[in-house]
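A single protein chain has been omitted from the complex, and every remaining protein chain is retained in its original position.
Naming follows writing order (A, B and C), and every chain is counted from residue 1.
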Amino acid sequence: MCRIAAYLGPPIALNRFLIEPEHSLVHQSWAPEELRYARLNADGFGFAWIGTDDNPASYVNTLPIWSDLNLPQLARNLVSDLWIGSVRSATEGSEVSHANTQPFCDKELIFTHNGFIRGFQSTYRKQLTDQLQTGIIATIRGNTDSEYLFAVFRQILADDNDLSVEAALITLARKMDTAVDDSATLLNFIVSEGQRLYALRHAVNEPCPSLYYTTDNESFPGGQIIASERLDQSEFWQPVPEHHLLIIDRDEPPELVAL
Amino acid sequence: MCRIAAYLGPPIALNRFLIEPEHSLVHQSWAPEELRYARLNADGFGFAWIGTDDNPASYVNTLPIWSDLNLPQLARNLVSDLWIGSVRSATEGSEVSHANTQPFCDKELIFTHNGFIRGFQSTYRKQLTDQLQTGIIATIRGNTDSEYLFAVFRQILADDNDLSVEAALITLARKMDTAVDDSATLLNFIVSEGQRLYALRHAVNEPCPSLYYTTDNESFPGGQIIASERLDQSEFWQPVPEHHLLIIDRDEPPELVAL
Amino acid sequence: MCRIAAYLGPPIALNRFLIEPEHSLVHQSWAPEELRYARLNADGFGFAWIGTDDNPASYVNTLPIWSDLNLPQLARNLVSDLWIGSVRSATEGSEVSHANTQPFCDKELIFTHNGFIRGFQSTYRKQLTDQLQTGIIATIRGNTDSEYLFAVFRQILADDNDLSVEAALITLARKMDTAVDDSATLLNFIVSEGQRLYALRHAVNEPCPSLYYTTDNESFPGGQIIASERLDQSEFWQPVPEHHLLIIDRDEPPELVAL
Partner (left out) sequence: MCRIAAYLGPPIALNRFLIEPEHSLVHQSWAPEELRYARLNADGFGFAWIGTDDNPASYVNTLPIWSDLNLPQLARNLVSDLWIGSVRSATEGSEVSHANTQPFCDKELIFTHNGFIRGFQSTYRKQLTDQLQTGIIATIRGNTDSEYLFAVFRQILADDNDLSVEAALITLARKMDTAVDDSATLLNFIVSEGQRLYALRHAVNEPCPSLYYTTDNESFPGGQIIASERLDQSEFWQPVPEHHLLIIDRDEPPELVAL
């Protein structure tokens, strides 16, 4: 389990998004309020953005977010109009390591997962691996269910060049629905290709993890935010409905799609 | 590429084996003499031994061996009659991480590899993965060729309960001979099940990496040592012949088996 | 603030002391029950013991104790009749680093502090430094109040060769009583020279941090334990009285000395 959040809007420094909100991801790392299955998110953290070269970029660290001595200075100086962040609570069997820390990126996508697949290592890891082509297997660095879900997601996209990001995310959810038998499976995701944010709130055999969004927050004028837990006490946060995909666009109103 | 070494003999403190020799693995980390394809072994290190509970135990760190502030004190206090050590030079594509640092252990075996498979990620990783059963895939933590070779080795043993460690090692070498086409493949290994040391010096499409042993070294009375580079200037070091398996036993003279 | 603990008795493996108790230091790192001024002890950890060469030895790591992948294997294999452990909650101004993580050792002593001096950096650091001789200043590696307290403690011993450890600890407490004006100052210590454990429960301008001991715990036959929080629900834990020094000896009953 983890806590995740994302921002889309006018360019802001990272600290505005990641550190300054009263219930920021930093705060959620040691004082989460809606976290089940864990007590802390102290097993590393990361953030990703779209770089000056229009490619995804990420930074991850295995320390608790509050211990990163470089972060305050990076956070004052990195500016982007799109941020995705994560603070991690490691699931047993997937150690604290750089490779196991989100967000994940490839050359086009940023991907972060909040959840787990019960029995992943013992049961589903081989099954998911078998669906992956050589070129995608080659990119897997660690051993989290999250990284394999990202691999399956990219495989889905690789298999059908015409598929949209949102359709691929729904396909991923559908595929997991049938794959996991009766294993508890929590599948909250935030994904971006640089233009829009796609957030799925979903679970199988369990209630969905919390997920909220706001398009009208006075701390972020013109910006839209998605987060596992509300970053502040503004009244305009709304829950993403369970088993729904939320699409946040720069110019369109937010769209909700039922799975 | 890496430098590897092992000791079997009367119980000695780790520092005797790992640190004190004039051309110890510490020295080989920053001043190797027979290393090809790399200049340093500064991408982490590790050592393994048979614990007080008769199970393999290991310690690995991603820092250069000379920077580990705990090592001097551990090395004075850990005592064993069997040591296997490694200092790492990371191959491109396999980052510096705990999971990618050797030696590897399971509940019965210690395994360390010096070498690489050219084209592992892009070509052979999927091919090797396809040979592995669910339970073995579940244990893979990182993304090195070395860890996949350890997985294939364990799969070979799992497939035939009667197979000896030495026969499994030879089977591994034979399997790789046919698998790798014309890719440069360096396959030096030191393996132990706690009783004996098994060292293979082998390569495909390339000369073998260096590997030496001694059974008569005055710094290690009654002990036998295998090492990528001779640990000192004693005259009794001998090269393991290329494409040979060396077996070191507590009570028997060393045995050499041609592949 | 931190949680600290110590063991003296028949030789036991580290895991018996550090990991296995139901409210071990591992458990106290993420679920402390009597910790004030902090919520976690996730800013590194360490342990110290008397080595096979009769010198103090220590191991410290800046990760949360639950994330150290080497610890389980070290803890099964390191055996001692004297253990001192600490899990850290960093005080603002003293970053997470190896040098700032306890226990501290010199060639004769193991020292660990649970507490803080409010205003240490801004006010008292220079004042304490001015009392230290060149040779002791030379050994200071980090910037915690704890390390400076260890330095003052060693200076006290260096200034009077006839002083006992317990007298030096009382002198340290007295010196701080007068030094700190009205700054909140928490001064729980566990110290050993290898023969006995000396534990001080003391504070100035604040209540003392919790500290317990037991000389009759069925999980540790023949052993005696001191700990910030009781390691289990055994009925034989007793609080160290506030402003008292507790001396634990192998052969004598525990002794309590009022400050």
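Brief remarks follow.
By definition in this document, a contact is a pair of C-beta atoms (placed from the backbone, for glycine too) under 8 Å apart; a residue touches a chain by one contact, two chains touch by 3 or more.
All of these numbers come straight from a predicted model, not from anything done at the bench.
From the options C:G135, C:P207, C:G222 or C:P239, the residue with contact to the chain not on display is C:G135.
Within the whole complex, the absent chain has one touching residue among B:A42, B:I140, B:C208 or B:L245, and that is B:A42. Only one residue from B:G46, B:P64, B:P103 or B:G142 touches the chain missing from this view: B:P64. Residues 95, 97-99, 121-123, 125-126, 129-130, 132-135, 137-143 are the ones on chain C that touch the missing chain. Residues of chain B in contact with the chain left out of this view: 30-31, 39-40, 42-43, 62-64, 67, 69, 90, 95-96. Along chain A, the points of touch with the absent chain fall at residues 13, 49, 51-53, 55, 57-61, 69-70, 73-74, 76-79, 98.
Please note the rule applied: only the chains that are shown with their structure count from here on.
Simply put, chain A must spin 180° to overlay its Cα atoms on chain B, rounded in steps of 5.
Taking each chain's centre as the average of its CA atoms, chain B and chain C sit 39 Å apart.
Taken residue by residue, chain B touches two or more other chains at 98, whereas all remaining positions touch fewer.
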